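Apart from one protein chain that is not included, each protein chain of the complex appears where it belongs.
The block that comes next holds chain A.
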Amino acid sequence: MPREIITLQCGQCGNQIGCRFWDLALREHASHNTNATFDHALSSFFRNVDTRHSPPLEIPTGTGNSPIRSLKARAVLIDMEEGVIKQLISGHLGDLFDTKQYITGNSGSGNNWAQGHEVYGPEYADDILEKIRKQVELCDSLQSFVMLHSLGGGTGSGVGSYIVELLHDAYPQVYQFSTSIFPSVDDDVVTSPYNSQKENTRGKHSIAKGKVKGDKPFDSMNGIAANLLLHLTSSMRFEGSLNVDLNEITTNLVPYPKLHFLVSSMAPHSAFSHAGSAAQQHRAINQLFTEVFMRDNQLIKVDPTRSTYLACALLMRGNGCTISDLHQNVARIKHRLTMVSLPHATKSFRGSLLCGT
């Protein structure tokens, strides 16, 4: 019954984002699911196992009412040096992963895309595919792979792109989302422009994010990326009045096969204080729509008002938002954006509503 997502964390950046991601995912589910049952929403990202046995016994989701024994993440962690993954395993999230889920090399890729793609890729290909296959077998109905990596380094870009190609051949029916971190202008990695260029985007879709605020610590930036992933999949996991799956995002936002790069933005970034009256809430919702199209809210360094849009998807989460809010605000904001001068493009908004979380 549930639709699972397997996360692939590749390279230092990918693993660090993953670290934040799993933390946030657990918190999100904890606030939503107060009676500790392993429901369908949890089974998108986690498995329920009984660790009293060895090897741990898989507990199937069933009707979604069985109690949580021990959660394991549906993920495969890959890095060509041990440091980051070891830190993750020995941290408080270590229980989420078992030894069959990670692959480490010894010497790192030296910030060299070719090292990652041409050398380590083929060398570890079988191992990687095997570990991924094991995760896939534990899924009832796999919906997609999500790749977390950076484009500036060696492992994330090189090995990451190699894996994407492998998966494209091995699992052609499964969607692939790639969350790629673009290096910033003042990046500390010298070879990053080369590495980003070489990144082979055979992956189906990538959501590019740049380091928007250079002087903020990495942790909060990773938090933003992690949040993005959670929001994107929230409609798949939780109930709403107009649901949007990952495959619906694909259908609506990718008009031509090669134009599959998406830019994302979020509003608000800081905690949203619950507005008082209905009118205040209404204004606050309208404010959100305005913000999400502002330059500072974009997760990549672009100015929406100066760019041309092909298609746009708006995902709303939370109580008190209705379809008419969506329509009103779309009508209002449409005029500020340049849509591609095709007759259809003026209507190219996809909305989704998710209430209650």
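Criterion: a residue touches a chain if its C-beta (ideal position, glycine included) is under 8 Å from a C-beta of that chain, and two chains touch if they have at least 3 such contacts; residues count from 1.
The rule is short, and it goes like this: contacts and distances are computed from a predicted model.
Q: Which protein name, taken from UniProt, belongs to the chain you can't see among "Tubulin delta chain", "Vacuolar cation/proton exchanger", "LIF receptor subunit alpha a" or "Nucleoporin Nup43"?
A: Matching the unshown chain against "Tubulin delta chain", "Vacuolar cation/proton exchanger", "LIF receptor subunit alpha a" or "Nucleoporin Nup43" yields "Tubulin delta chain".
Q: Looking at A:98, A:165 or A:248, which makes contact with the chain not pictured?
A: Spelled out, the listed residue whose C-beta touches the missing chain is A:248.
Q: Even though one chain is hidden, which residues of chain A still touch it in the full complex?
A: 1-3, 40, 140-141, 143, 238-239, 241-243, 245, 247-248, 250-257, 282, 311, 322-325, 327, 330-331, 342-344, 347-351, 353
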